[in-house]
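Shown here: the complex without one of its protein chains, the others still in place.
Then we have subunit A:
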Amino acid sequence: MENLANIQVIQNMIYIISSVMFILGIKMLGKEATAVKGNYLSALAMFFAVAITCLSLEIDIKLILAGVLLGGLIGSLIAVKVKMTAIPEMVALFNGFGGLATFLIAWSQFNEPDNSMFQHVLVMLTIYIGGITFSGSLIAYGKLSEKLKLGKGSMITNVFISFFYLSMPTLIYVVIEPSLAGFVPQVPSYFSIFLVLTLMAGIGFVMPIGGGDMPVVISLLNSLSGIAAAFAGLLLLNNVLIVAGSLVGASGLILTIIMAKAMNRTITNILFVGYASSGQAASSEEQGEVKPITSDDAYLILENASSVLVVPGYGMAVAQAQHVVREMGELLEDNGTEVKYGIHPVAGRMPGHMNVLLAEANVSYDLLAEPDDVNPSMDTIDVAIVIGANDVVNPSATEEEGSPIYGMPILEVHNAKTVFVLKRSMSSGFAGVQNPLFFRENTRMLFGDAKESIGQIVAEFKD
């Protein structure tokens, strides 16, 4: 007996050490110079916490080894094989698996005899958050990988949305269920119903949210998986679970807020309203003529430019144009042009999406600038090249009060001397708002596939 108590003391001490390592790790992850080490430190903390837990096991060690080895193999394979452009959906998928693990942990705890009232409440909350994280992340995965095309307004989506709303009173019911005993007849198998409904609710939660709002959803799901882990820690009386889970919950929450701010919208508007109903399409009528340009002419202008700002958006990711963009940037620099990349926080499908893509293409990260850095000096930029971005460069956001996106911080490329917009067609962006930028005096449209268009410019430079 004394032996067991000793083991618990040692375990708790190691848990405290790994908690500190997690904290330092995540702090280091927030700075460019130390990020890699921070990730190693946090992985080491994970190793310590897991290893020391293995000192007191009730489950069959064979079962554990099988689970860890198989899971480790699957996870590593996905992580190594995945293309860098598929990162958003991979993060969503891994996140979902974390949520599923807490869901199963809480389920297992429910089966334990003699749960106190407080434990019962925790079990239900953990199941709810973990379950929603799991099924919600799977839907986010489907949407990001474009395997799932269902969106707002479809019949199936509406069914799942009603499951989401139905799940909330059900959660309240299952939480107070033990105290109802004797007053109202018990609903048989209410727990199984709750499990299924929770998973349905997660689907209904994410399904109606559109692609351009995905950065917010992913951050939020990330936060929820941390909160679920922290609740599981309360349930199992384990402090490292609480500390690590809360850190993840907090970091996800901050990212969610940053993303929402970058769109000038509230989190509730993004999750439950969406763009379509948030305002009238004020400027959807055509506003004059667009001026197309060929890559030959674009090359001639670029050759004489002394400063160029590249503004990438989701279209660059779709066209896989990041490598050829980097090549063009290097050629411009060789030509004596100052090249910068203007990155909007919500460009792409996850927080920092464009940064990852450009990093993959070997663009030095000190060339990447945020809107606040480049907007004040925008009028000194000779050419701004917008590659597959739309809403984040829409001047309506600063100029037109009735516009649904009014107030959203943008990259003010319309103030540059010349703007090239690379686009496939004249369709409007995710927000469904027409972009007056395309009709400006200083704007030239370069229609076609971004990769091909830039490839032609690169070829001209090489001649």
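Throughout what follows, a residue touches a chain if its C-beta (ideal position, glycine included) is under 8 Å from a C-beta of that chain, and two chains touch if they have at least 3 such contacts; residues count from 1.
Here is the rule we go by: contacts and distances are computed from a predicted model.
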Omitted chain, identified by the protein name its UniProt record gives, among "Tryptophan synthase beta chain", "NADH:ubiquinone reductase (Na(+)-transporting) subunit D", "proton-translocating NAD(P)(+) transhydrogenase" or "Amino acid/amide ABC transporter membrane protein 1 (HAAT family)": "proton-translocating NAD(P)(+) transhydrogenase"
Sole contact to the chain not displayed, among A:Glu177, A:Glu303 or A:Glu370: A:Glu370
Option touching the unshown chain, where A:Ser167, A:Thr198, A:Ser219 or A:Thr337 are the choices: A:Ser219
Residue in contact with the excluded chain [from A:Ile139, A:Val206, A:Leu253 or A:Val419]: A:Leu253
Contact partner of the left-out chain, one of A:Met350, A:Val433 or A:Val458: A:Met350
Contact residue for the chain not shown (choose from A:Ser108, A:Ser162 or A:Ser179): A:Ser108
Touch list for subunit A against the chain that is not drawn: 22-23, 25-27, 29-32, 35-36, 38-40, 42-43, 46, 49-50, 53-54, 57-60, 63-64, 66-68, 70-76, 78-80, 82, 84, 87, 90-91, 94-95, 97-98, 100-102, 104-105, 107-109, 111-112, 118, 218-219, 222, 225-226, 228-230, 232-255, 258, 343, 345, 350-353, 355-356, 359-360, 362, 364-366, 368, 370
